[in-house]
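Take this structure, written in structure tokens, and hold onto it; I'll ask about it next.
All protein chains but one are shown at their positions in the complex.
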């Protein structure tokens, strides 16, 4: 069975596993205050050129997203997000469970249209409505699309105009930043957002997301909220060791590049056979549309997710490549088509 | 200044005020367990032909809606509602503040399309999504439209199919049930829903909504949740006295009828001048579209709410009539046009 | 049956009912922005000599308390209160339901001991604990005791030392301020607290509490939170009219005085018969201890609440007097003993 179901099917990249083994019997204080977490944070701060950032390590993305929103917003404040955003769909209402409404905007490619921010602000005019206070975007998005620099700057402009925080979910940031169509850098993101996270789980770590707090308003007593949501890992240094490994050289970006290269090969192979996609996604997730019978056939030897029907004769499916996807698997899939 | 801003601009209908005065120095236990509340509940149960119902009195609609949802649902369960529903828009996120996501469906007339329930169920397939468990509708809706019996039966059928509770917000139920286009009775609603409320605030009471719990699953320890949300009025008998007055004879329906008659007169007057409406609303809320200059002119002598622009030259506004609207006010408005 | 069960057994003082009747057909905007609410707020601001205060009117005390706490605190921040405080016991966990822990301190007379604040701060040392951020006190307390000025100043001093807000629940503030043992004024309270409320429900109004926000940090977008908790009364002017009546002359204090006079008469009558009390309460709530048989006898002709057993032979009960208690009722109770 070829696995193109997700980018977290395996354990960790061998270098990460080696680092965990090498440090296994070290004794340290818990909860993220150990030397490895401090060192990993220092490496990231250097990489984003923001010595003033606060960095917190989480085990997973849902935790990171809702803990941040819980910490950032007052009870009547709401998030603006594209209707396909992960927090609106696939996190079982975690944000609402902590009290906050998500105001969704229409989208076909999972990207947030800056003009929709204006419209949301216009409608939410007084105390009978929630008060929009934060914009949530993902890069890559949930459909594998990416934001370019001009788009991110435009969203930032609206956030400044209306006093909104800008938060970027970087679960697949490695794939976004190494996409052939990308013109953003980690440093750009650290300049343009109030907070964002760098995803490890989907890029070679056993688990782990590094949340970067840039706006000083968002930093105060953040660890209290982390502990309250159960997000503070007892043996916190496991997160530190992993992010040290990802960022001491260029491993983080190399793993993203490999995933993208596999996806490009697959995308081009599929296109060459004449199939189309529901959106152009220059990253490690691609969404081809196949005839129903072909989908049934592919399921026999490939593990993947089904997105939804396109008319009655076709189905859109999702293929995801990862740091661990072997080139021969991609070739086999192309041959199958 | 003519008030067509809302149906709660005045105090109470004189009969209600008289009843409150007459009972003022009676001494009774608090929190809704006094003889007047019991009597009012008995009158309503008789009227809906459901001796088995539990009836609870609230001060306002937002309280009633979110207290009910809080009591009915588990943390991961969600509400399905049309995107224009009051709980999605004008209650400052009260439902989300108590932890529940509202899944919205598209609508132009504020009514819920039964087929959209199927689609919501199809998408929310496993534990990565919230679980739809309740359908919320309003009658009249937020755009003054009403459900007919066939529509309500169809929604009930989907609720039965998928194990969903059906809840009806009756803030303006008096206007709905006395609309010339209505074919529903209070008894029908008590047969087709799991819970609904009869609105008093917008139909002649100082304040007050009577929540009717029909499904036995929803009754357990409901008073605990009421107290927790601060919804239990200390001098609860004030609510009992008002609903006694509304339901001992036919006052509740007479007040709704008057409001509708005034709205019909106004609607016909506006239509006769050649203006159109954003939707057909056979109840006490109407939504005419006027040229911008006319809207500016009207604002000098009429108090009303502005719905939103229609293109660049016109604006949709809302006129609301009530039990207290004098016929001469309506005539004056028509003359002004 | 003589009612000494609570101070909200009747409707409203006749002057209040007259004012509601006189203004009944006035038309005004809703939600507390009408002329009566503005006037009532102006009268209170003058009385407390704090022109800078923000004043919001609520229907009931549980709403007022938890809405305030919800608005004031971040998710990890907690309230310090004496273990007998109303919010810890009789509000069905409303504060916790909105996410905040209440840290309780031991007490025999329901008053908060300032030294206990130091101890709470000492223990809650880092992010593994909630962070104390607000002190909650009631005056009169839940056992009818009162704070004197020196005590309130001492609590204020600790709040300043530790960066805590001081909030005073004044459900029975009329009784506290007119107690023979009181040395506090409304102006003192407005100087020493960050927020407090003046209770109307238990002092002659149909319902209503006036929340006074003094600390500018607590004022921002408070109306959003009010709406979210369902605390914004549609016909808000009902609250304005009642507080206008209570504060345009001296009615608020006269009603408190009457209740206290009745309680004093009753307390002295009971003491003269040789019975004792669980605490000294110089206000409108008294807590005598009677032999079990006497309690059973009294229940035949008096309605009252039972506090709890004292040993096996005696029981502590609660008598509450109010603005409406007739002197002859008190005489009858004394004669019964």
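Order of writing sets the chain letters: A, B and C. Residues in each chain are counted from 1.
What we mean here is this: a contact is a pair of C-beta atoms (placed from the backbone, for glycine too) under 8 Å apart; a residue touches a chain by one contact, two chains touch by 3 or more.
This structure is a prediction, so every number in the text was calculated from the model and none was measured.
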- Touching partners, among the displayed chains, of the absent chain: A, B, C
- Item | Listed residues A:122, A:161, A:220 or A:235, member touching the removed chain | A:235
- The listed residue (C:6, C:44, C:59 or C:78) that touches the chain absent from the view is C:78
- Task: Give the residue, chosen from A:43, A:73 or A:94, that touches the chain omitted from the document.
- Result: A:94
- Among the options C:127, C:151 or C:221, the absent chain makes contact with C:127
- Could you please point out the chain A residues that touch the chain left off the display? 1, 3, 5-6, 8-12, 14, 17, 20-21, 23-30, 59-63, 66-67, 91-94, 97-98, 201-202, 206-207, 224, 227-235, 238, 303, 324
- Task: Just the residue numbers, please: which parts of chain B touch the chain that's not shown?
- Result: 70-71, 74-76, 98-99, 127-128, 130-131, 221, 223-228, 232
- Task: Name every residue on chain C in touch with the hidden partner chain.
- Result: 75-76, 78, 89-93, 96-101, 127-130
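Quick note on the criterion: only the chains that are shown with their structure count from here on.
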- Comparing which residue numbers chain B and chain C contribute to their contact, where sharing over half means same and under half means different, the two sides are same
- Farthest CA centroid from chain B: chain A
- Task: Go ahead and note the Å separation of the Cα centroids belonging to chain A and chain C.
- Result: 50
- Rounded to the nearest Å, the gap separating the Cα centres of chain A and chain B is 42
- Two or more other chains are touched by the chain B residues 91-93, 97-98
